[in-house]
Every structure is written in C-alpha cells, then in structure tokens.
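One protein chain omitted, others in place.
Labels run A and B following the written order; every chain starts at residue 1.
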Amino acid sequence: MSQTAAATAVPRRTKAPTGMSLFFYRLGKSLQTPTPYLTLFGVALWLFTWWLLCEGLRVDRFDKIPGPVAVSKDLFSPTPFQGISIYTQEYYDHILVSCRRILIAFSIATGVGVPLGLFMGWSRRIRDYAFPILETLRPIPILAWVPLSILMFPGFEAPVIFLATLASLFVTTLNTMLGVDSIDEAYFRAAGCLGSSNWDIFKNVVVPGALPFIFTGLQISIGVAWFSLVAAEMVSGDLGLGYLIVDSYMNNVTVPMVIGMITLGFVGWVTSMLVRMLGNWLMQWHVKALALQGR
Amino acid sequence: MTDIAQPSTHAAASATPRKRSRLQKLWQNQSLWRGITAIIVFLFFWEIGSRWDEWFGKEWMIPGVGLIPPPTDVAATWLEVLPKVGYWESWYSSFKRVLSGFLMAMLLGIPFGLLLAVNKYFRGIFFPPFEILRPIPPLAWVPASLIFWPTNEMSIAFITFLGAFFTIVINVLGGARNIDVRYLRAAQSMGASQWDLFSKIILPGTLPSIFTGAAVGMGITWEVVLAAEMISGGGTQGGGGLGFFIWNSYMGGSLEQIVVGMISVGIAGYLSSSAIRMIGDWYMPWKRLF
Partner (left out) sequence: MNISTPVASEGAKPMAANEGRGALSIRNVTKIYDPEGVNVMAVDNCSMEIAAGEVCMIVGPSGCGKTTLLNAIAGFHSITEGEILLDNELLCGPSKPKADQGAERMVVFQHGALFPWKTLAENVAYGPIVQGKLRKRQALEKASDMLAEAGLGDVVTKYPGEVSSGMSRRAEIVRALINDPKVLLLDEPYRAMDALTKSIMHESLLETYDRTKVTIFFITHDLEEAIFLGDKVHVVTTRPCQLKKTVEVNIPRPRSYETQSSEQFRLLMDEVNEAVHEEAIKAFQAGERELA
C-alpha cells in the first residue's frame, strides 16, 4: 500500500519536456554551471586584449590593425567611414557572390564525390582503378592549380568555382569511401541472407551506413571549399569576400578588411552548421542512438 | 551414415605453411596492376586530349583540357629544369617555410590543446575565442599579416603557423578528451600522481590524434605556403619557393613549367606527410599491430 502511495506521489518517470519548455530547462541547467560565465568572460577578455593592443595602448605595429571599436563603428554605421557596413549594398553583394560560388562548387562536388565514393567503397574493382588516380592528384595543393585553372577556364567565375569544387571533391570522395569501409560486414551479410539484390544492398546498406561519414566529410569539405574560394578570389576575382579583403588591402583601407575576415568566419560557420543540421535531420537513427549514449 | 572415421589425408599436407615470397606477392597483387593500368590510361587520355588540337587543328581543341600541356612535354621540361639550381632553391625555401611554420604550430598547439583538455576553466575561457577565430580561412589573414609584420618572410611564417595551429589544437583537444576514463582510474588506483596521469596516460593517449592533426596540418601548411608565396612573394623580397616558381611560370606563360611546379609541390607534400606517418609509426609501436 505504502509503495503505491509513494509511486503516485513521485512519478516513476516524468514525461520528457519538449519545445520551449525543453529549451528553458536546458537554459536553466546550463546557467547553474560555470560554462556560460566562463564563455562570456573569455570572449570579453579576447575583445579587451584586442582593443588594448590596437586602440587602447596603440602598441607599435598593432596600431596598424583596426581595433574592435573602429570596426564595429564602421560596421553598424549607415555612413561608414571606409565604405563597408551592414547598410551598404556592396557588403551584401560580396557575401552573395561568395555564397553562390560555394553553393555551386559544393553541389557539384557532392553530386560527383558522394556517388563516386560510394561506388569506390562498394566495388573492389572501381576502387582499384579510380583510387590510384585520385591519390596521385590529391597531394597537389589546391593552390597550385590556381594559375592553370585561370588559363583553362575563361572569365572570373569558372576558375574560382573550379578550385573550390576540386578541393571539396577530394574530401567528399575519400570520406564517403571510408564511410562505406566503416560499415560492419555483418550488415552486408544480413542483407544477403534476407534475399537482397545488389541494388537493394546498395540502397539499404551502403548508402545509409555511410551517411555518418559522408556528413562528417561534407562538413570538412565545405570548410575546404571556403578555404580555396578565398584563395582563388584573392588571386583572381571581381567580387566576393576574399576579393573584398585583398582589395581593401590594396586600397589601404583596413576596416573593411577586418569586416571581410569576420564575415567570412561567420558565413563559413553558418554554412557548416547548415550541413550539420541537414545531416542530423537525415540521420534520426544516428542522433537518437548517440543521445542515449549521453553524447 | 557418412564415415566420420575416414582419415584426413590432406590435413598434413595443407597444414604446413605455404609461404610466398614478397616479390611473388607483389607480382600477384591484382590491385597494384589495376592501379598501374588506370594511371597509364589516364596519362594516355591526357596526352591525346591535349594533343588533339595539334593533330586536327585549332577548331577541334577540347575546351579546358586542350590547353594543358601533354605529359610528354611536361616530362621534357622537367628534365630541362632538374639540373638548374633555381629549381632546387625553390624546393629548399618552400620546405624551410613549411617546416618553420609547422614546427611552431606543433610547439604552441600541442601544449595549448592539452591545457584546453585538462583544465575546465582554461577551456571555458579560451575555447570560445578560439572557436570564433577558427572558421576564418587562414588565407584571409594574409593582408592583415602583411600589414602587421615588418617583413614578408615573417608574415608568411605567421600565416603558415596559423593554418596548422587550429587543426593541431582541435585534434589534440579531441584526442585528449576521448581518452577512456578507465585508463585514468586504473592509473589512479595504482597510485599515480597528477603528473604521472598527464605524462603516462594523457600524453601517450593523445599521440595518435597529435599525429592525425599533424598530417592534416601539414597539408594545410603546404597550401598556405603556396598561396602566400603566390600572393605576397611576387619575387621582390620573398625568396622564391615552389609557389613562386609556379606563379613565375604563369607570368612567363610557360604552361609546361606550371605543371612541373604542380607535380613538384605534390611530391613535396607527399614526402612531408609520409615523413609524419613514419615518425608516427615509429613513436607508437602499439598502433602498428592493427
């Protein structure tokens, strides 16, 4: 009797909170730990050091770099002193151009790299033929392709996109292949036992089994794409964030240069975030299993 | 019923090890032959693709590929360049830059990563700014560092360092945080001090990640050195390098030399990452078993 009474008083297991209440629960929990305060302190310390070196004390050489005050003044002013702010159309033009290039390059690289990697992982024969060629080309740094791609492709747009595509293609293909390698042999055997055709195995084992690795690869690949895009835009470009940085340098305006760097970091972070979210959405099984392991 | 008692005549014969020599095994390796075939076919198509316009006239030129010099021409140019001192000086200066930046990144990155992993408060304070700066591609730092550092050489070294630093730190941090708690508890129960835990468990436990980070960082370092040499080196005060070799060939319009430069950089990068792998194998004998 007393046991049942106790059971009704404190429910054995409460229902998991969802939506907003889950968010507030997590927020409340995290505010009880030192982490958010340390984070705030760390960022503040970093900003303060930057300010102190560049603007406060004006240490020699640091004074050539704009400090946080100068940058934020320009960034949030409708009439920026050095030409670029969140109110100017030009700023968004640069972002849009870079993002469009990344989108094209990333789509091509994913569209080619994922199937190629899947087939290379799946078929011994395809791997034997394709892998050596890939491995011969891969050690050549993407930047070494810059002059050749400028010569090979006409205009500003094509070489830049080519370089970004090439960079992410290698990463995506290799990671996808490793992803297929990582699939436990037992799943192939189980699928074989259950009477699958080769196509069934490809669809139901190879593709979903490699997905976690594919998405890890895609996150790296989009980072690499940004990396080479910036390089390409700096060498040959007419617009884009990389161009903004190098153009400001040429024209001796340092604030837009720093704005370009910050924006690049932010946009790059957002894109890799989007890739991760897409991956989580596609791999509910993976996310749920990891969550139960407490990760 | 089937006769179970039948003596197994084959057993003695086939249980003895049938060893094949290493050369024999290499010869019989199907993957190797397929790889060689693939590369020969690739070179063959490259040759045909780029010679197409020579044979059938300019109007038949294959876009893109047609402009690339054929492999035979590249080989000829390479042979021409090989004995020249300038070519090897480019190798030397690129290697010097890569090594100095890379070593600096290792020297600062490993302790920083370990500190982040070991100390909760240190991580809480220094990880967020690190994460804010990390997404900025290293090359975006080029102009800023050109302004900041007095010489070109120093700014190249700085960017090179930066490129490898972020990767190494992230890998060290991940590796150190992934060490199985059981190892630490086992060591503690055997009476290990804090320093013992650090030097006997955390450091060797992180070694594999350090080498992974180093291999990736080495790749990035080459990219960055090349870019820096192309963008800033320009020949005036930066002392050449393979990036400059490529850029110079581009300016001089020698396509063959561009490809020679590309292949040279590829070889250089490959040598560097193999060196890291070898050192890794040598330092981590327990990993070799698998």
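We take it that a contact is a pair of C-beta atoms (placed from the backbone, for glycine too) under 8 Å apart; a residue touches a chain by one contact, two chains touch by 3 or more.
Computed from a predicted model, the values in this text were never measured in an experiment.
Visitor: Touching the absent chain in the whole complex: find that residue among A:L22, A:A44, A:V59 or A:A190.
Guide: Of the listed residues, the one touching the omitted chain is A:A190.
Visitor: Even though one chain is hidden, which residues of subunit A still touch it in the full complex?
Guide: Considering the whole complex, subunit A reaches the absent chain at 184, 186-187, 189-197, 200, 204-205, 208-209, 211, 283-286, 288-289, 292.
By definition in this document, only the chains that are shown with their structure count from here on.
Visitor: How many angstrom between the C-alpha centroids of subunit B and subunit A?
Guide: Comparing mean C-alpha positions, subunit B is 21 Å from subunit A.
Visitor: List the residues on subunit B that touch subunit A in their complex, please.
Guide: That would be residues 30-31, 34-39, 42, 64-65, 67-68, 120-121, 124-129, 132-144, 146-150, 219, 222-223, 226-227, 230-231, 242-243, 246-247, 249-250, 255, 258-259, 261-263, 265-267, 269-270, 273 of subunit B.
Visitor: Which of the residues in subunit A come into contact with subunit B in the complex?
Guide: Listed in rising order, the residues of subunit A that touch subunit B are 34-35, 37-39, 41-43, 45-46, 61-62, 64-65, 124-125, 128-133, 136-137, 139-148, 150-153, 223, 226-228, 230-231, 234-235, 241-242, 245-246, 248-249, 254, 257-258, 260-262, 264-266, 268-269, 272.
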